[in-house]
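Heads up, one of the protein chains got dropped from this complex, but the rest are sitting where they should.
Presenting chain A:
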Amino acid sequence: MAKRIEVSGLHAYYGGTHAIEDISMTVEPRSVTAFIGPSGCGKSTFLRTLNRMHEVIPGARVEGKVMLDDEDLYGPSVDPVAVRRTVGMVFQRPNPFPTMSIFDNVAAGLKLNGVRRKSQLDDIVEESLKGANLWEEVKDRLGKPGAGLSGGQQQRLCIARAIAVQPQVLLMDEPCSALDPISTLAIEDLIAKLKNQYTIVIVTHNMQQAARVSDRTAFFNIAGTGKPGKLIEIDDTSKIFTNPEQKATEDYITGRFG
C-alpha cells in the first residue's frame, strides 16, 4: 500500500514567481519524512506538488519529475484527479465538509470512487475512524455534523477521510499547527501508527515534532525575500538534529537562524 516517491529537478512557480528551485529527493515507503525550514521557504509548495494540488491555484505551474514507484505523476496522460486519489492530503486547518455528518465526511471519498453499498461503506468508515483513533469518541454520533467536533477531533476526522480511500502516500501540511498540545500528541501517536501502512510526508514548524515523529528530515531554506526556496539537505532525522552536513541547517535547528 505504500510507494516510494522520487523527485528530480523540480521547480514550481506562481505566475512569474519562482517559488522552489531544482529539488531532488527520495521519500522512502513506510516511513515518515519531515520538511522543516523557515516560513516562505517553499515546504508547503513542494508538498503540494507531490499530489498536483499546486496547480489548482490559478497561474501556478510545475516543472520537473515526480515518480511514484514507476509512474510519472506529471506524465502527459496522467489525470491529476487520479493522482489525488492515490496521494492523500491533510491540511493545516481541519477542513471537514461543514454540511456533512461525521459518517458522510469519511464516506465522501469512497462515494467519489463509486462505493455505494451501505454495508461496505459502514465497514470502511468504521475501519478508517479506528485507524484515525477517533472511533471510540464518535461511534455513537456518526450522524452528527463533523463541524461540531473539537479541532483535534476534526483533524483526525480529516485524516480518517484521507485514509478511507486507501492512498499510497499521505501528505500532511502542518497538521498540528492549529491544535493544542493534547490533540497534537494524539495526532503524533496516529502518525507513528500510520507509517506502518503509508508513506507519510509531514511539513512542520515544530522541530521537536519533526524529531519525535520522523525517520528522515529535509531542511529547506530561502536565500532572501523573492528568491526561490531550496532543499538544503535531507538525511536521517537523528543525523540532521545532531550532526548536519550543512552549516545553514545547524544554524536553523540550534536557533541561530537569520
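Heads up, the rule we're going with is that contacts are C-beta pairs under 8 Å (C-beta built on N, C-alpha and C of every residue); 3 or more make two chains touch, one makes a residue touch a chain; residues count from 1.
Convention: contacts and distances are computed from a predicted model.
Novice: Identify the UniProt protein name of the omitted chain, choosing among "Glycine--tRNA ligase alpha subunit", "Iron complex outermembrane receptor protein", "Xanthine dehydrogenase family protein subunit M" or "Phosphate transport system permease protein".
Specialist: "Phosphate transport system permease protein"
Novice: For the full complex, which residue in A:2, A:19, A:162 or A:218 touches the chain that was left out?
Specialist: A:162
Novice: Based on the whole complex, identify which of A:13, A:74 or A:97 touches the chain you can't see.
Specialist: Touches the omitted chain: A:97.
Novice: Check the options A:11, A:30, A:84 or A:212 and report the residue that touches the missing chain.
Specialist: A:84
Novice: Would you mind spotting which of A:16, A:58 or A:181 touches the chain that isn't drawn?
Specialist: Residue touching the absent chain, from the options given: A:58.
Novice: Just the residue numbers, please: which parts of chain A touch the chain that's not shown?
Specialist: 51, 53, 56, 58, 81-86, 88-89, 91, 93, 95-100, 108-109, 112-113, 158, 161-162, 165
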